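Please find one structure pasted underneath; my questions will follow.
All protein chains but one are shown at their positions in the complex.
== subunit A ==
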Amino acid sequence: MNFNEEQIERYSRHIILKDVGVEGQEKMMAGKVLIIGTGGLGAPAALYLAAAGVGVIGLVDADNVELSNLQRQVIHFTPDVNKPKVISAKEKIEAINPDVKVVTYHTKVFSENITGIIKDYDFVIDGTDNFAAKFLINDACVFAAKPFSHGAILRFSGQTITYVPGSTCYRCIFLTPPPTDAVPNCSQAGILGAVAGMLGTIQATEALKFLIKKGELLQNRLLTFDALDMKFREVAVTRNPRCPICGENPSIKKLIDEAQPVCSLKNKNKKT
């Protein structure tokens, strides 16, 4: 790959990094990253991957931008309200960096469509906000031997782990979704917008490290933090022999759609 003058200038702060250099930048520009969910986590991740010049960024989201998203989903702006999130995000990515090719999937992920969507990408970022999607993304990535970053946030805390084929998967830790009536109800939920940014940028960093093949990925260790006291903790996690998908006797042999616990206060028909 030959950089033009503009690219050399645009990526100069990457290129002068010993662990990136011209080769690393080329790898980023040849990389394909899929972001599932263009919300609190996906928004900051997409912005940094776009700025880094990742060659292809895929965006999956079925929702439209709502006013209450703007407190944390920093890729969407006030005039974008009611616009499909994938379109709003695509416009910003292209404005940041015309080198990036954006592919949009205006849909949710299901057991039937996810394998086809992740197939063409090098790395997947889970930026979804529900257990059904999180377990599905894990399963699809384990089956397809596709590296991915799990990320989740709640109130002031976050957790993230990176999966690469052979490492501890999300189900090794959590096995199955929690009982539907146990999920915190809406009055307990909420998120400090900047906390979403902290986690989304960790996920983007993992994607970039994976592309340039430098450093240590966050594999076999779950990183959790509580931003209220700003403490980070790393928990060593090992493959679980009883993991339903990557264990010794896996019970999951094909993709399944887990039931999605719904918030009791949530009016499911709210979206118009």
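The definition used in the following text is that contacts are C-beta pairs under 8 Å (C-beta built on N, C-alpha and C of every residue); 3 or more make two chains touch, one makes a residue touch a chain; residues count from 1.
Throughout what follows, contacts and distances are computed from a predicted model.
The listed choices are "ABC transporter ATP-binding protein", "Transport permease protein", "FeS assembly ATPase SufC" or "Thiamine biosynthesis protein ThiS"; the UniProt protein name belonging to the chain that is not shown reads "Thiamine biosynthesis protein ThiS". Looking at A:V60, A:I117 or A:I153, the residue that reaches the missing chain in the full complex is A:I153.
Touch with the chain that is not drawn comes from one residue among A:G24, A:G40, A:G53 or A:P84, which is A:G40. Note on the undisplayed chain: of the listed residues A:A46, A:C141 or A:L222, the one touching it is A:L222. In the complete complex, the residue from A:V60, A:I114 or A:C172 that touches the missing chain is A:C172. If you put the missing chain back, the residues of subunit A touching it would be 39-40, 66, 68-69, 72, 128-131, 134, 152-155, 157-159, 172-175, 177-179, 182-184, 186-191, 196, 222, 224, 233, 235-238, 240, 242, 262-263, 265-267, 270.
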